[in-house]
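Let's turn to chain A:
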Amino acid sequence: MSDPYFLSILIFSPLVGMIVLAFMPKDVKAPLRTVGFLATLLPLILALIAFVRFNADMGELQFVTSVPWIEIGDPEVTNSSLYIYYALGVDGLSLLLILLTTIITALAAAASVKIQKEIKGYYLLFLLLEVGMLGVFASQNLLLFFVFFEMTLVPTYFLIAKWGYREREKAANMFLIYNGLGSAVMLIAFIVLFTQTGTMNIEKLQAIDFSRLPSTVPLAHSAFRYGLLFALIVAFAVKLPIFPLHSWMLRVHAEAPVPTVMIHSGILLKIGAYGLIRFCMGFFPEAFADFAYGLAILGLINLLYGAFIAFRQSDFKLVLAYSSVSHMGIVLLGLAALNTAGIQGAVFQVISHGMISAMLFFMVGVFYERTHTTELRNISGLAKSMPRTSGLLLAAGLASLGLPGMSGFISEFMAFLGLFERLPVLAAIGTLGIIVTAVYVLRAVMKITFGKTKEEHQSVADLRLVELLPAAVMIGVIILIGVYPAVLADSLHLAIDSVLVGIGG
Partner candidate 1 sequence: MNDLPLSLFLVLALVLFCVGLYGALSKRNAVIVLISIELMLNAVNLNLVAFSKYGVIPSIKGQVFALFTITVAAAEAAVGLAILFALYRTRGTVNVDDMDDLKN
Partner candidate 2 sequence: MVDYAWLVPLFPLLSFVILLFFGQRWRSGAAYTGVILTFLSFVVAVTVLIDQIGGSTAAVTFDWLRIGDTVLSMGFAVQPLNALMLALVAFVSFLVQLYSKGYMAEDPRIGIFFAYLGLFTFSMLALVISPNLLQFYIFWELVGVCSFLLIGFYYYKEEAKAAAKKAFIVTRIGDVALFIGMILLFWQAGSFAFADIFEAVEAGNIAPGMVTLTAILIFVGAVGKSGQFPLHTWLPDAMEGPTPVSALIHAATMVAAGVYLVALMYPLYLASSAAMLTVAIVGGFTAIFAASIGLVQRDVKRVLAYSTVSQLGYMMLALGVGGYVAGVFHLMTHAFFKALLFLAAGSVIHAVNTQDIEKMGGLWKKLRFTGPLFLAGALAISGFPLLSGFFSKDEIFVATLGAGRWILFAIALIAAFFTAFYMFRLFFLIFQGEARHEEKDVYESPGSMLVPMIVLGVCAVLGGYVNTAWFGTFLADWFGSSTNSLGIDESGGSPGVTIIATVVVLGGIYLAWLIYGKRAISREWLSGRVPWVHKVLYRKYYVDEGYHHTIVWFTSGFSRFLGFFDRFFVNGLVELSAVLVRAVGGMVRRLQSGQVQTYGTVVLIGFVVVILIMAVTGGYFQ
């Protein structure tokens, strides 16, 4: 556990692949793809090692690195100076998200075989994106977090704008503007925190009880804290996304290339949830508790709003996009419950939705490649020509609607379990979402797989082995979590306890 370089190596391990790729010629497609895929295995292996070596019974951060990075102020002049550290470390929550990142990135790299143009540039950006995502979850310093956070935006922008579908530039711009604004708000909040407390270390900030600060510090006043918390919530609400800040995400889902959407909906959205737990809840527990009711209502709106709209969409990708809005509502509901069950449910939902939506989009990629459409009215009866694809799509759909035995159920169950303790009426309204989810998922999935097979899709080929393997891995993980959730819960409970200590619940 005391290996100080381990996390840094893990985070920057995709660079190995980038360096190799950089020295390869541009036009050798197959080798570029192979290297690009293999490069994502290295972080995956390291993350698995970290998961195995992680001590779930230790409450502190593990694999900690802390090196002074930026020095602000001249000790000769002002007598004291502020340091910003290059600080890394993981607890159960971060570790699971890192593991999720590496898994989904590897799967998305496998799904990237369908990318045809500029493969070299594609994989370079792809791997850079992975560095950013890993860094986000491992950072223990706000500035470092911010740097990695921004690092995810740039490659994503280019991945969307260059390799996306028809309206890719518009989608990319929308993505950048929304997220840029969000991260600007976040940066302001971080800087305010820094100037008020003199530290950017996440753990230290969590330990500070702001209400005990001397009253000369603005942060000691609750109104100021509310404002700061609100800014942070807005910043992460854009990312999650919370209604009404979700428009950008729909476009990205519809226009971005499939592997990018897998990463985007599988991991990037989860940074929003991670931020809400780590920063909003972690730094301002009491203020967050006061906001909880409002967040629960927002969560309810997300859940029902997304579900009802998904019901009418004619493009399968948009159904999935609204379904993400809806599922993120469950994350909010879980967090708003302010108890172990709820937060654990929210974290499970983050991970489970990551796997499920990655899988669904993977399947979209599979049949889009063959049918060249994702419009629901243009596809039906794929079960005839593509039985395996249809079976897996149906399985992923069932997972998405929360079928027991799969991961989606566990998270929904725990989130509602938590919420029913605190806000039973809202929770009861929320269960309506479970029904509507079933309605829209079945409508869309059955439209694709059931019914009469269209003429032109009579003889499309079923899954190839390279497609079957990633899909099998995903459904395997989804079922594993669903059948034996303790595999995640065991490494999580201390992290959740530490968040809850502040709330006192």
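Selection rule: all candidates are chains of the complex that A comes from, given by their letters.
Definition applied: a residue touches a chain if its C-beta (ideal position, glycine included) is under 8 Å from a C-beta of that chain, and two chains touch if they have at least 3 such contacts; residues count from 1.
Nothing here was measured: the structure is a model prediction, and the numbers come from that model.
Picking from 1 or 2, the partner of chain A by touch in this complex is candidate 2. By the touch criterion given at the top, residues 174, 243-244, 246-247, 305, 308-309, 311-313, 339-341, 344, 381, 383-384, 398, 403-405, 409-410, 413-414, 416-417, 420-421, 424, 427-428, 431-432, 434-436, 438-439, 442-443, 446, 449-453, 484-486, 489-490, 493, 496-497 of chain A touch candidate 2 in their complex.
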